[in-house]
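The excerpt is restricted to a subset of chains, each kept in its original location.
We just call them A and B in the order they show up, numbering each chain from 1.
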Amino acid sequence: MSVWPILDEAEMSDAAQAVIADIKATRNTEFINNFWRVLANDPALLARTWSSLKEVMAPGALDPLTKELLYVAVSIANGCEYCIRSHTAAARARGMSEAQLGELLAVVGMASETNRLATGLQVPVDDAFLASGDPAASREGD
Amino acid sequence: MSVWPILDEAEMSDAAQAVIADIKATRNTEFINNFWRVLANDPALLARTWSSLKEVMAPGALDPLTKELLYVAVSIANGCEYCIRSHTAAARARGMSEAQLGELLAVVGMASETNRLATGLQVPVDDAFLASGDPAASREGD
């Protein structure tokens, strides 16, 4: 049982229902997963979270599948079971193969291992890695 | 100052030098960053870590840039400054634009936010997300 109830749409406030309608339209599905149905108990939190997620996960300089892979990787590092499950499903829906998932897991595991080695040994950052990238410069190049 | 000294190659054991030579050959560079020069104090740890990293980061079902993006994302979630710096540099060297980095950061931030919301609310996983993927099935499809 979740900390807040899992709402059916009929139980939601008008403000929450409007957000749910936008989720359905954007995703072109009638299925609303539990995350949103629980967040709907707090319409302002629901609206802000969905608005941000919709913007962040939209196609851009990175394609939607790459974004889902990153989402899964971070969710593993943060230890969130719900998000691992929901975004693994989303990545599969966007075409992730099981071989790609295997390589994703290998990178997440490897990074976690070397993260701990570098931290445990307190390795100083090489000067060569300290340069700032300049987004404005690349914008000028467009 | 790191927990172990940053070794010059001349200070390394023969076993460590052999690993360093393979890193140079694989990466086609004379530059060896501090992580490896510190690990070289423990030749067995150096050899195993490099061998695994070389295998994991090689091109496969995921391309090398995507793997570097995943590495950066996990390093941020794990809070490893050295790895953030070294793999951001590696991702840029493989063609990551600053716009792509911006979107990567947005996904890492967004995932961390919703990870905490799902955990804080103890949202139960939807049945629809519980299916197992079957790598063997996709292998049979090759």
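FYI, contacts are C-beta pairs under 8 Å (C-beta built on N, C-alpha and C of every residue); 3 or more make two chains touch, one makes a residue touch a chain.
The structure displayed is predicted, hence computed values, not measured ones.
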{"item": "Subunit count for the whole complex, all chains sharing one sequence, 2 displayed", "value": "6"}
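Just so it is clear, only the chains that are shown with their structure count from here on.
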{"item": "Separation of mean Cα positions, chain B and chain A [Å, integer]", "value": "19"}
{"item": "Partner chain A, residues of chain B touching it in the complex", "value": "1-4, 6, 31, 33-35, 38-39, 45, 49, 52-53, 56-57, 60-62, 66-67, 69-71, 73-83, 85-89, 92, 97-104, 106-108, 110-126, 128-131, 133-135, 138"}
